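Just one protein chain is left out here, and the rest sit where they should.
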Amino acid sequence: MAYKDEQLHEEKVFKDPVHRYVHVRDRVIWDLIGTREFQRLRRIKQLGTSFLTFHGAEHSRLNHSLGVYEIVRRILVNFADRPNWNHEERLLCLCAALLHDLGHGPFSHSFEKVFKLDHEEFTKAIILGDTEVNKVLKKVSKDFPQKVADVINKTYEDKLVVSLISSQIDADRMDYLQRDAYFTGVSYGHFDMERILRVMRPYEDQVVVKESGMHAVEDYIMSRYQMYWQVYFHPVTRSAEVILTKILHRAKALYEEGYSFQMEPTHFISLFEEKVSLKDYIQLDEAVVLYYFQMWADEKDPILKDLAYRFVNRRLFKYVEFNPNLQMKEWMELHQLFIDIGLDPDYYLVVDSSSDLPYDFYRPGEEEERLPIHLFMPNKELRELSRQSEIVEAISGKKRTDHKLYYPRDVILQLPDDSQEKKRILALLHHSE
Amino acid sequence: MAYKDEQLHEEKVFKDPVHRYVHVRDRVIWDLIGTREFQRLRRIKQLGTSFLTFHGAEHSRLNHSLGVYEIVRRILVNFADRPNWNHEERLLCLCAALLHDLGHGPFSHSFEKVFKLDHEEFTKAIILGDTEVNKVLKKVSKDFPQKVADVINKTYEDKLVVSLISSQIDADRMDYLQRDAYFTGVSYGHFDMERILRVMRPYEDQVVVKESGMHAVEDYIMSRYQMYWQVYFHPVTRSAEVILTKILHRAKALYEEGYSFQMEPTHFISLFEEKVSLKDYIQLDEAVVLYYFQMWADEKDPILKDLAYRFVNRRLFKYVEFNPNLQMKEWMELHQLFIDIGLDPDYYLVVDSSSDLPYDFYRPGEEEERLPIHLFMPNKELRELSRQSEIVEAISGKKRTDHKLYYPRDVILQLPDDSQEKKRILALLHHSE
Amino acid sequence: MAYKDEQLHEEKVFKDPVHRYVHVRDRVIWDLIGTREFQRLRRIKQLGTSFLTFHGAEHSRLNHSLGVYEIVRRILVNFADRPNWNHEERLLCLCAALLHDLGHGPFSHSFEKVFKLDHEEFTKAIILGDTEVNKVLKKVSKDFPQKVADVINKTYEDKLVVSLISSQIDADRMDYLQRDAYFTGVSYGHFDMERILRVMRPYEDQVVVKESGMHAVEDYIMSRYQMYWQVYFHPVTRSAEVILTKILHRAKALYEEGYSFQMEPTHFISLFEEKVSLKDYIQLDEAVVLYYFQMWADEKDPILKDLAYRFVNRRLFKYVEFNPNLQMKEWMELHQLFIDIGLDPDYYLVVDSSSDLPYDFYRPGEEEERLPIHLFMPNKELRELSRQSEIVEAISGKKRTDHKLYYPRDVILQLPDDSQEKKRILALLHHSE
Partner (left out) sequence: MAYKDEQLHEEKVFKDPVHRYVHVRDRVIWDLIGTREFQRLRRIKQLGTSFLTFHGAEHSRLNHSLGVYEIVRRILVNFADRPNWNHEERLLCLCAALLHDLGHGPFSHSFEKVFKLDHEEFTKAIILGDTEVNKVLKKVSKDFPQKVADVINKTYEDKLVVSLISSQIDADRMDYLQRDAYFTGVSYGHFDMERILRVMRPYEDQVVVKESGMHAVEDYIMSRYQMYWQVYFHPVTRSAEVILTKILHRAKALYEEGYSFQMEPTHFISLFEEKVSLKDYIQLDEAVVLYYFQMWADEKDPILKDLAYRFVNRRLFKYVEFNPNLQMKEWMELHQLFIDIGLDPDYYLVVDSSSDLPYDFYRPGEEEERLPIHLFMPNKELRELSRQSEIVEAISGKKRTDHKLYYPRDVILQLPDDSQEKKRILALLHHSE
């Protein structure tokens, strides 16, 4: 029997808190799960620094990847008897679902920004490079790794396959909304996925949703909206993110200026030099990063030491709303005051905007990569969701950004009460608010 | 106002998936949560190696500690208007609940066994030593740290206080059963805690349960039984545990014989030498351990290298039921065969018994430390649970041990099909089963 | 001890699927629950005819009334330590919560429309009349029944008390949304009530919500939106409602024209004559109504017989979207065709509009009786919810009505295939759609 058709002697199941069980019958899927590149995802948290806000948010990207696979598996069971569905591509969909996040590194958002990395490139590199994952995929067929990479990259010719993995209502999002809600414990993030799966239909080059399921889709969009504002953009999470980013900046700057680290930062050197090899990249996970941060909390450089200590022991920055109408001279004054009290404003006075964050909300058309949601109407025509649903229309038009100013309030408050700087800093910060 | 009576300006809440919210009003509790020793518990998983079996079981001991605190807080709200309850000790109970697991190290069970550590000693040391936790507690009163340590150590004079934290139906167990069930996703582990909390009564030196709540308690005991066999003693978890233990043994043996590690195992040296300082111990968390294991997967020593690689990449040992009636000469033969094919049986042929595991089941009397559960009968007398409940009686008498033989099946199966050793090993293993 | 202060020897609990437990300590509440007028609510379904659409929706108004009481009880626990809360009125709030639906009759919506009844009047009459409920309330104080009636009637002077029971985010709505979602099994209707209860504050003459809880309130508003369209306005439920209304119309018309019923419709006579006494009204419950409908399914009058049979055995009318632009002459033609095939269009061709239904959606200002939701902003000012929340603003402006045309499709389809009437009726109906 061809490797691609091999079935496990007995179906394997993983107990999953969100989907109850993840079912595996295909030998290929089983083998992929066992690769070291996939297992590495256990050491990367799905929600980055959110665990510092929501103590339950300690789940890994492996956890999520199995979930996305399971959703796609269920969709394909539903599609099995549809004439316009290409059965040949079943395994391709499953592999792409399982592997779509393979290239994520530790705390991706900050690392990518600081070191100019792109996890999608690494996903591709892992799939196509000299890896265990590649070996498994090649056993299916010589061009199979490329196909999987194309699907994840959204360049695969059959856009229907792509849309299962990347669209406004794909398996990726349906999994993470539910999973992140489950592990954080928030009451948002619930929608009737079973219903949505039942009203999904392959239609030409996309997956569409029967109009009778519109309310379930509305509920999904609302969940998304609430999750973004309640979880993903949570200001405490962003505080941890700010500190993390500043640690990386500082370590890089020190390296560049020839600072002598107490412990050679072996794992970081190729990052600092912006020429990361695949091998180096795979070595990097959150255990390694946390190990370094603990070491750095004992470094001599006071900024690196302080920031690393803050991250490891959760001494986060506080924030005020940032007033974009603040006068430039007040902003300059604030800078100078920070310098006066011994805080480098480059590291200790940080404006962060939620719109920088890597989560997009539903905006049909605006974002080229994600396909909008189409309803399949009783008259057999398609209709873009926000044209049919008042609620979705209402929220999809709005852009909401949110600027916050992060700073170490603990340091300011420890200044003597009669300190002129203290009074003025607090006044300016409140003015900002 | 005395520090012990200080209330937060506004109650703080943590979103908790199990108890919905964890509520904090006391300044002391808030300050303890912020200490670095408490924050360190984020980097220690509640269920050790179970995440390799249940991918959801990635939750930390901090997560659990907040839960225990919350349960005790709710019990005390219920006790507030009971005359036989000593209100002075409220804060003591809360602190002991929050801090009871403070001394846990990474993968406690294996580390304690190999390096002869005792997490309870470290809990005490952290509470009484030169730590941030100690500083906070001392602000309450000079002898307060000692009191907290005594409660956790079960030597505190008021046994009623002790029994909230350590008895057969204490806040610790009620939290971990529910929490571990939630994060693994198993359907066991549910019981009606709200009901149990409502029927709990302080009674002389213990907490007892009104007889009308017996069925809820039975349900709790059954949950426990199922959790032990379905989750805590899961054979795959034990396989990971076996490998972990053998890595530690190997590294220690290499150190003792003067092996030169590629990277100096700084964090482990005091462990290897069995003279761990508090400072060293606190440094040690699972990020650090995983970092070392990744390094060791590149060591020269083939056994350390192989075992570390197996742990990091989840290439676990398989198992057969171990037949305790196996003849000694067969066992010797199996040993020799392993040596013949190049596997050191000390590391690759391991018998593991579930009764070794650090979980006890309900056995009134047998275990000195944990108080049995007493029902408060309508006639105002006490009655030990298993004398009243047939189900509990039925299961509490039984001792169930389970011996398994762990070995690297992958290696055996890769031997050539005509290998005599392969055939004989498989025959002996199956004979064992 | 005064009756109003009497506490039960031991707190009583009711197991409740939605709030887990309903707790009763006050003797007054316990006694009210035991009255026959309150127990009668067991025989009135909370959701009228919805059980014919959602088979789980079989829960009674007693079920809901206990839930509303429990929510108010919890709010009052939260209010207990607020200076601006009048503790004297605690019992008043609890009684009003428990009794607010006391005057509901069977299938209230239809009965009220056909027989020109008003359940609020009956609630008042039961509270003030010669009833067991009145006897209990009078034991509190002579004017207590009147106070309770005033709260329910929204005329009580302390509007803060009123707003707990009747506002856009009152205990009534919070209970029914969750309860109806639970019993129907739909995935909408969930919101974080625990959070909302924690951010509620008494403020002058209303209950307001701290701005930090806005997202939880948004979620509640969205739940409401979804519940209205998915459950309360469900077209199948409305079909049953249409038939029920027509049964009542027919029976009344027959009575008025002196028709001789096979069984004297004793319970209905005062309804038919529009002079219902309190005693008659209390006798009337859904068991009685269903008994009559079963009898009427054997009446001689073919319309009453058919409609009653349809209701009892769930042979509902089908529907098409009603085209409000249908030409009057086509509508007249349809009428005539129905007459031609022997169906009286007054009973068999019914336009129903969802906007007739007794559920209002969030429209601040538009509706005099229900207070809008005010947020308590960090700057201590109040702000009406839809001015702060984009989502709420987006949906609260919209009015959405929905007209459907109900008719007995089974009868039409049984006409011979070559029937001209059949073809033309179906054509006109589809034209309507």
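Each chain carries a letter (A, B and C) given by its place in the written order, and its residues are counted from 1.
Keep this in mind: contacts are C-beta pairs under 8 Å (C-beta built on N, C-alpha and C of every residue); 3 or more make two chains touch, one makes a residue touch a chain.
In this text the structure is predicted, and so the values were computed from the model without any measurement.
Chemist: Which listed residue, B:Asp192, B:Asp280, B:Asp301 or B:Asp402, touches the chain dropped from view?
Modeler: The one listed residue touching the chain not shown is B:Asp192.
Chemist: Where the complex has a chain not shown, which of C:Phe122, C:Phe144 or C:Phe183 is the residue touching it?
Modeler: Counting the whole complex, the residue in contact with the absent chain is C:Phe183.
Chemist: Of the residues in subunit A, which ones touch the absent chain?
Modeler: Residues of subunit A in touch with the missing chain: 13, 20-21, 194-195, 198.
Chemist: Even though one chain is hidden, which residues of subunit B still touch it in the full complex?
Modeler: So the residues of subunit B touching the unseen chain are 186-188, 190-192, 195, 215-216, 218-219, 222, 225-226, 229-230, 390-391, 393-395, 398, 400.
Chemist: Quickly run down the residues of subunit C that touch the omitted chain.
Modeler: The missing chain touches subunit C at positions 14-18, 20, 34, 36, 39, 42-43, 51, 54-56, 58-60, 62-63, 66, 182-186, 283, 285-288, 290-291, 294, 312-315.
In this section, only the chains that are shown with their structure count from here on.
Chemist: Quick one: which chain's Cα centre is the longest way from subunit A's?
Modeler: If we average the C-alpha coordinates per chain, C ends up farthest from subunit A.
Chemist: So, what's the distance in Å between the C-alpha centres of subunit B and subunit A?
Modeler: 31
Chemist: Can you work out the whole-Å distance between the CA centroids of subunit B and subunit C?
Modeler: Going by mean C-alpha positions, subunit B sits 52 Å from subunit C.
Chemist: Quick check on subunit A: which residues sit in contact with 2+ other chains?
Modeler: 186
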